[in-house]
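Complex shown without one protein chain; remaining protein chains in place.
Up next is chain A:
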């Protein structure tokens, strides 16, 4: 193989590595399942690793003996560790990349299985080359570096609502279920070991405590494995959170059991007192972990309050505080996983309100990237460690363990669900139970814990490790691969992919209040009542402390609405800036179809106040202006968090280019006069909302405002601010505002509507803002029109339009 010879030249190998990786991937692509060619192909990949060792041996010679100045020195030792780490990460990433290039393969076999196979191959090749396999799944490395990103990712993006709603069930499975599994497996294993004294192996030497220790290691469902498998099967939210939540929360049980049994395995006996202390220790470990996490989470939230001037390091705070939480919990042997989960879940709502949109994106991507690389590495390492590990294969022990794991899980789930269903309102069906039982995958945490065991105290360590690996492989391969077809076979409800709509959000909130109200009327305090109390407390005190500025007062619904608006604004800018012109057009146009029917529903309101006197027009205008001011302020504070409205960060040239494109887009749209042939818009395209808002505002915003007006119009601030808005007549009405086409068109609609209206008095006022951009301005009250147009723009789209306001002065 040419690549193999190439790898002998030391300088060449660094360069050709990616190619070699690609080659390996290509081979993977073409010879999916067959192991042999795979091995041959990946040999170059590892052969350079063996070469590394050779180089170490050879290059020391010349260095010590020769005089001439070395033109090219080789000093691999210096970079060995980081270099090897990078190599592993690179390998992992390339693997991940490779699997996604083969859609058919990844739809059949879960990624985790493939990664383990790769790990096995790599490990095998290292071994074949006669090298010592690095202890890749060393417990320190695993628990301090590989695990935290995955858990933080899980904790930070934990769907809190379903999690809290099912907390009882999750805790039941996590605590009682894991305890049951541990003791059942441990106990029965001990029994099996005892009844077979004739067994040629030394199984009967096994004592009870090591058995229980083994049981506690093997019984915990592994979050990494569960995530890897469940993310691919897209199961419904309830089942996902049940299994995944269990895998997260059982950590405390595992930690306590592990330390308890490890402690006393040497001594040999566990007294009742130890048991009681164990129970206490469990609460300390679990609650302590949550407490540590929550403290760090609050600290992180509080810190993020003050980061508005140094946006770049914002994401770092999230990571560092979380990692600190994890490490702090580990110092005291508390549950680090629970600390991380608590930290992520606590900080998220506050941090998200404080940090900029870009930082949020950064956090999201970093977490996803880290966790996916970690996950990949863990599975590869699992494979490598399997090849490497000292094995002691004991048929009886391994078989019994695998069977017991399955049996214990099934009994545990069925038994617990029977109890839980008595309390649950949404009962768990048999199908659900099956998936929960079947989804109990074991993973690398168990292996790492087993790896931690001291050979002196546990002479059976090798056998334990072998059994653990077998169970992991069995669950990941057999269960992981079959769960997907089973889910489809059983027609288990899948997750709805649709994104949350504003209507759903409104009704979620509505439902919360409704159910709280009904509970109050019923007179007993269910969990809606307490949730409501908690929310109120959160709103009243916590948010004020942890969230900077006005956003602390923002109700959830409005926050959601802003988020949605912003997303659309970004989409709009992207679609305007990108090449997807056709996709942007239908949305702009179809708005026309929806738009005209909006004004009519507003009319009844206007009729309610038909006696609106002419003299109050001016007053209304003032109100509008003050309103405009307020809105602008609000939007500006909001703008800081948007992507598009950050001109100082983005660079103006960028924005100007975007704007230029908008103008072009707009022209094209104007040229297209036949909207009817254009297909419908996507459900909530930004333009529609904008148009909708614009029309909604200028037709019927006034009556409501007017009622408020008497009280509010004398706001001194509003007046002092008013000149500012008036003194900026430099606003170009035909700015590259993305919605000007809309407004132009809807103006026409308005004018028609206006002509049909008998109450020209009211309409006259309302027609003005639209008529501004539609052509030659009406001479009278040009300022007013401009003002209102600005208002319209501000109100309608805080995204692009707002940033226009901000960078006006820079326009030529």
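Going forward, a contact is a pair of C-beta atoms (placed from the backbone, for glycine too) under 8 Å apart; a residue touches a chain by one contact, two chains touch by 3 or more; residues count from 1.
Here is the rule we go by: contacts and distances are computed from a predicted model.
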Suppose you had to identify the omitted chain by its UniProt name; would it be "Skp1-related protein", "Calcineurin B homologous protein 3", "RecA family profile 1 domain-containing protein" or "IBH1-like N-terminal domain-containing protein"? "Calcineurin B homologous protein 3"
Contact with the hidden chain only, please: which chain A residues? 165-169, 421, 423-427, 429, 496, 498, 500-504, 506-511, 513-530, 532, 536, 550, 553-555, 557-558, 561, 564-565, 590, 592-594, 596-598, 600-602, 604-605, 627, 630-631, 634, 675-676, 680-681, 683-685, 688-689, 692-693, 696-697, 701, 704, 749, 795
